[in-house]
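In this view, the complex is presented without one of its protein chains, the others remaining in place.
On to subunit A.
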Amino acid sequence: MHWIKKNTKKAHNTTEQNYPQQRRSDRHEKLKWHAVASWTWDAHDDACGICRMAFDGCCPDCKMPGDDCPLMWGACNHAFHLHCILKWVNSQSPRPQCPMCRRDWKFRAE
């Protein structure tokens, strides 16, 4: 038990002795850093049933996916790009229906 402990200590010391100089010469300073993350909409389909564009992309009116072109869910749980479903709902007053299941369209309460 004692021997192992000693040995370990020795190894540790060697490392300490060899690295500091090398580390000093290779030193980089972080001036700035970029965080990279991925995201996806939690819809059950890949593409909007109205414009057929991918949910992870945006509707044909927009340039950037994400907060500028959000998804919207109906009470029936069908999702569309907000801009797409608004166009349909506004053209169908007074009783718009879900394009997928024909149930009366109601925006799902979050």
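Heads up, the rule we're going with is that a residue touches a chain if its C-beta (ideal position, glycine included) is under 8 Å from a C-beta of that chain, and two chains touch if they have at least 3 such contacts; residues count from 1.
Keep in mind that, in the parts below, contacts and distances are computed from a predicted model.
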Chain left out of the displayed complex - its UniProt protein name, from "UBC core domain-containing protein", "Ubiquitin-related modifier 1", "Signal peptidase subunit 3" or "Hyccin": "UBC core domain-containing protein"
Hidden partner interface residues of subunit A, rising order: 49-53, 60-61, 84, 87-88, 91, 97, 99-100, 102
